[in-house]
Structures are given as structure tokens and as C-alpha cells.
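A single protein chain has been removed from this complex, and every other one stays in its place.
Moving on to subunit A:
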């Protein structure tokens, strides 16, 4: 129906590649189709992802699977209480000849080729480490050894388990805002997947499982360019712009938008957050979804599909309600979509 543009063929090829990528990952991680779809969106939107969930639901496995299917250099660190920012940048040791050596640490080791930096248990690291991540995530650059390193392909995947509170540090608001998505992961609900996860020996050996994934399904070096092409190729009509601004307004001032949740003072619920950067991220991610759905324009469903993961963690509630965030935010997001008219 639309006239064929030169970019279209490329985007179509990449869409098929994205499909293969999702297939490859879902072969190893069952019952997490939504999380895989969101991760794919994050990859093409060039955004960082924070996975949150219970112990043993497959956060690390999912990220390892994605890293393998994506290809490119991959580094992984484990967050600990005694970790310091320098531990990420360089590594000091005594060499065999007895002389001290300083070598690049996990972030710098692969230099500009680094495509995935996987931060396990990010909430166990100190705020100093979180601060280092701020620049790494926002600008994809780092100053060390008297020069500036750039990581054009870098994507930070982090995970955090939400069960423990001891010896953990809450991520600062600025760091949370730099994550494109915060994806909550739960064990699959359907009986078939659960049975397979428990009884199929394939899922018991994680290393073998990851090794079974086809490597380098996507060309990681080309993804930034494709991401830009997607952002230009997918159109946003005035109606969708109005819609997104309406959603934003309703999320920040739910009381004025006429949203009522039982037992909550709507005028004193939201303290702040939902930054312009957040809403821009929302539109980026929604455009990628529109592209994955083989559409050349944004529709409200695209916004809705990524909204909770992209926006919920950027909203800061009044302290009274913060403890009930896990219950309130999904309800608020649903109410926002039930209230704001589309188109």
C-alpha cells in the first residue's frame, strides 16, 4: 500500500532477524515471551534494562541468553558491598615477575567493542558504583587512563532481586531514570512451562542451555543504525502525540485527570518523576514495537504495550504509598489507560 522506500527493505530484513532472535531466546527461556519481546524492543531502542524479580526465576539466564544471541563483546560483574568504581575500570595485581601491574577492568577490557555490560545484583553495589554507571549509561563514555573511552554499542543489562533488603542499596532516582525499562520477571504461570522447567533436564544445566542458542543472530554493530532508521521510519500522527501527552499528564496528576483508586488520596499520590526523558524513551520503545508489529505508524496499543515497564519506575510516589508501590503502580497505569481517550 505504501510506496517502497529504500529503507523499507532493510527494515523488513531486520524485522525478520528480530523474529529469529526472539525465537532463539525463547527456545532457552520458556514462558517469558513478554519479557523477551520487551528485551528485543529495548535492544532496538538502544536502551538499558533492569530486570527485577524473585530468586531463581531466570533473570540471569534470560540476560545470558540475550547476550549470546545478540553477539558482540560481553562483560559481566557481580555487585557486592565492597565493590568500588575503580574495580570496574581497572584491575591491579602483582605479575609473575613480582612487579605491580595495572590493567583495564571489566568495562574497559573490550574497549569500544563492548556491546553488553551485564551487572548482576546491581542493588548490592554501593552508590559510588551506581554513580559511575550514570555516565556510562547516559553518554556511553568513560574517562580513564587519561583518555576518553566511547562505547557506541553498549547496552547495560542489570538485575536485582527484590526479596532481600539487607546489605543492599536502593538505586538513586537518576540511575533508575536512565534505564529504559524495568522489567518484572515472574516464574511462568502455565502448567506446561512449569513442568518442563522442573523435569526437563535441558533446563537444569544453564551453561549447556545457553550454548545451545544460535550465537550472533543479530549483528550487534549494525543495531544502532537500525535503531535510528526505525525511529525515523515510524511515523507519529498528531493524534498519537496528543494521546501520549494526555497519558503523561494523567500519570503525573491522576486526581485532576479524574482517576480514582480505592483507599488512595489521588491528589497526594504522585510526588514527581515521569521525566521528559522518560516519555521520550516511551515513544522510542513504542516505535520499535510498531516496527516489530509490521506497522509504519504508531498506535495507542504500542504505547500501552511498553508503558508499565518504561514509565512505572520513573514515577515517585509519596512515602506513605511507596511501600505499596508494587500494588499501586499497575493499577494506576491501568486506570490511566482506562481514562485517557484514544484517539
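Assorted remarks:
Please note the rule applied: contacts are C-beta pairs under 8 Å (C-beta built on N, C-alpha and C of every residue); 3 or more make two chains touch, one makes a residue touch a chain; residues count from 1.
Simple rule for what comes next: contacts and distances are computed from a predicted model.
The unshown chain of the complex is recorded in UniProt as "Nonribosomal peptide synthetase MxaA", chosen from "ABC transporter permease", "NADH-quinone oxidoreductase subunit D", "Nonribosomal peptide synthetase MxaA" or "Heme exporter protein B". Within the whole complex, the absent chain has one touching residue among A:176, A:304 or A:325, and that is A:304.
The chain omitted from view is touched by exactly one of A:127, A:258 or A:343, namely A:343.
Taking the complete complex into account, residues 2, 235, 237, 239-240, 296-301, 304, 337-343 of subunit A touch the chain not shown.
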